[in-house]
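These notes concern the structure reproduced below.
Of the protein chains in this complex, all but one are displayed in their positions.
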Amino acid sequence: MLTTYLFILLATFAVASAVATILSRHAVTSALFLVLNMVSLAGVYLLLKAQYLAVIQILVYAGAIMVLFLFVIMLLNTDKEESVLKQISLKMVVSFLLGTAVLAQLLFAVAGWTDTLPMISAAMTEVGTVEAIGDQLFTRYVLPFELTGILLTAAVIGALLIAQHHNKKGTS
Amino acid sequence: MGLLELLTPALLTSLAVIGGGAFFLLNSAALAVYAERRVAAFIQNRVGPNRVGPMGLLQPIADVLKLILKEDVVPAQGNKVVHAIAPMIPVITALMTVAVIPFGDGLVGANLNVGVLYLLAITSLGVYGVTLAGWASNSKYALLGGLRAAAQMLSYELPMGMAVASVVLLAGSLSVVEVVNAQRDLWFVFVNPIGFLIFFIAALAEANRTPFDLVEAEQELVGGYHTEYSSMKFGMFFLAEYMHVTIGSMLITTFFFGGYHLPFSSHWLPDIGNWKILLDITVFLGKTCFFAFSYIWIRWTIPRFKYDQLMRLGWSRLLPLSIVNFMVIAIVLWMMR
Partner (left out) sequence: MFELYFPIAVLAVVAVVLALVLMVLSGILGPKRPDKVKLMPYESGMDPYGQARDRYSVSFYLVAVEFIVFDLEVVFLYPWAVRFLDLDAGAFWAMMVFITVLLLGLVYTLKKGTLDWDSSTAAHNRA
């Protein structure tokens, strides 16, 4: 019962912050809502007993990829959007959080009333641990794993090429 | 199932441990501020704070009161909401780490299956505090300071992660409790000294401490990302810095110096029953204090790096070294299998 409630709460937060990401007029606010979305998703993974995935979701998406997003947004000149930025107040942040929580509460009540609450299976307990993932990743999925390594190296070289192109046109 | 039925004794214990840990962390920040000023004074042959309370021990309380009673200046062109959220982030992430650190035998808030990764994940969120603080202030110095700090924290998170991975190799588990228990006989610092050095250096850089306190390079950046912060908002960055000193020391103790275990304790330590818990906590805190002291010691002894030196050290020395260290340990363990 509690898990179901938490699931609906986190899912509502994930959807609401995703919508807010699209609707925000300023890029940095969008990025912050996307971080909230990632964290909510991590919570959903946790409820599905995928502990490793939940932590990785925060470590990689919230801790690394969103930082790059923020860097890129800050690299661009955002001077024109200053006026939009001023309209955001603390009240709006609080009302967004409270509103979403109330919406989740409503959804939970309606779903309970119409008997359509989602069921969370108990069979997944062992699948989400690091050990289980390690066993699968390095035996059955070893080829995709190696390909990931090559893909990552290609990403490094690609980033270098873009930066060097930039430098040639710029200073040197 | 109501909420009350869920409050089992085990859950209450872990809540109590977390509460105690968070309380200790907050107080240790105050103590670390005091210790920093006294040790700095000692090293520079001065007296240091000695007016408020006996030997100046109440100085941190006076500092906090002063900060709270100061005017909170928000730059006119800045983003007020982000400006307010930014200093909260490092305080929150610092407090969150305490949940998985074992203070003694069975004294752990949550023995997570992925505890080590949890620590890294929470630490990685600290980058937002500095980046957003720099951005929201609408000041050149603050923005550049924030970006520098963020790039520095990202760069040193990698060698730190690799050093922790080499610890995981030796422990064979991602649970922090398992990591500590694996060191009952032999502390990992004896097996993995390079990993310890890398972790220690990276921890200094993550906490933005000297010799890596580039963000506070007054000559070029005024106050770095907290140039435009005043009152308790600045106080929170300050608080977070000293909490990170304590956490860094706790992590070094946990990952490399056997946590609450005395050296080779399984060979000579007699069974002392319930007193063991007290001994555990004392040993853990003693080690933590030693490393916190060494943070301060280093700060007042070593000059600051230049930014290009900092990045070169991170990317072309520490990162390759930590990867090779990981591979060597893995190969040795594989051969000994």
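When the chains are written out, they are named A and B in that same order, and each has its own residue count from 1.
As a convention for this text, a residue touches a chain if its C-beta (ideal position, glycine included) is under 8 Å from a C-beta of that chain, and two chains touch if they have at least 3 such contacts.
Every value quoted in this text rests on a predicted model; they were computed, and no experiment measured them.
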Answer key for B:Ser28, B:Gln59, B:Thr123 or B:Ser155 versus the chain not shown reads B:Ser155
Of B:Ala41, B:Leu58 or B:Ala110, the residue in touch with the unshown chain: B:Ala110
Under the stated touch rule, tell me which residues of chain A contact the chain that is not displayed. 2-3, 46, 49, 51-52, 56, 59-60, 63-65, 67-68, 71-72, 74-75, 77-79, 125, 130-131, 133-135, 137-139, 142, 145-146, 148-150, 152-153, 155-157, 159-160, 163-164, 166-167, 172
Hidden partner sits against chain B at residues 6, 8, 10-11, 14-15, 18, 22, 67-77, 84, 87-88, 91-92, 95-96, 98-99, 109-112, 116-117, 124, 135, 137-144, 147, 150-151, 154-155, 157-158, 161-162, 165, 168-169, 172-174, 222, 227-228, 231-233, 235-236, 307-308, 311-312, 315-316, 319-320, 323, 326-327, 330-331, 333-334, 337
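By definition in this document, only the chains that are shown with their structure count from here on.
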Which residues of chain A touch chain B in their complex? 1-2, 28, 32, 35, 51-52, 55-56, 58-59, 62-64, 67, 70-71, 74, 82, 85-86, 88-90, 92-93, 129-130
Residues of chain B that touch chain A when the two form their complex: 1, 3, 6, 77, 79-82, 84, 112-114, 117-118, 120-122, 124-125, 127-128, 131-132, 135, 143, 147, 150, 154, 174
